[in-house]
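I'd like to ask some things about the structure below.
In this view, the complex is presented without one of its protein chains, the others remaining in place.
Coming up: chain A.
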């Protein structure tokens, strides 16, 4: 059956515990695109034959390959889109500088997308809250007070706690 490689890509992503970004499967994607090219060319050829040699019986075959092309396209787009959703989540959970281990899992285009997203978010945040702007990636949990033990102001700590550098000890 066609589209087996495409299903592998989908399963790989589905298996990754929610939110985690597996390495970009460049090889797998390339194989899916190659299969699509082969299907398309076979169909082009069969369509010509159906028309010129009166082979109307080839129409079910053409339809079969066409469905497979659509399926490969769906899997490819869903794969790329779901990865972008995970990469977007990274900005909110890791901050704007990603550890190298994560960046190596992204394709060049995905890194570019992340940079664009970062920029859009920064522009938006600057436009809020008057002169200084408003960091909406802070205060993800409702605060009880403005200070934390050891008297570090809360707004300085939140990023560092989320990144696992500090631990929040409640009184």
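Following the convention adopted for this analysis, a contact is a pair of C-beta atoms (placed from the backbone, for glycine too) under 8 Å apart; a residue touches a chain by one contact, two chains touch by 3 or more; residues count from 1.
Going forward, contacts and distances are computed from a predicted model.
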Exercise. Looking at UniProt, which of "DNA replication complex GINS protein PSF3", "AP complex subunit beta", "Small ribosomal subunit protein uS9m" or "Serine/threonine-protein phosphatase 2A 55 kDa regulatory subunit B" names the chain that isn't shown?
Worked result: "DNA replication complex GINS protein PSF3"
Problem set entry | Identified contact with the non-displayed chain, of A:20, A:44 or A:115 | A:20
Seminar exercise, completed: Where chain A meets the chain that is not shown, the residues are 1, 7, 10-11, 13-14, 17-20, 46, 57-58, 60-61, 63-64, 66-68, 70-71, 74-75, 77-78, 81-82, 85-86, 88-94, 99, 101-102, 140-144, 157-158, 161-164, 167-168, 170
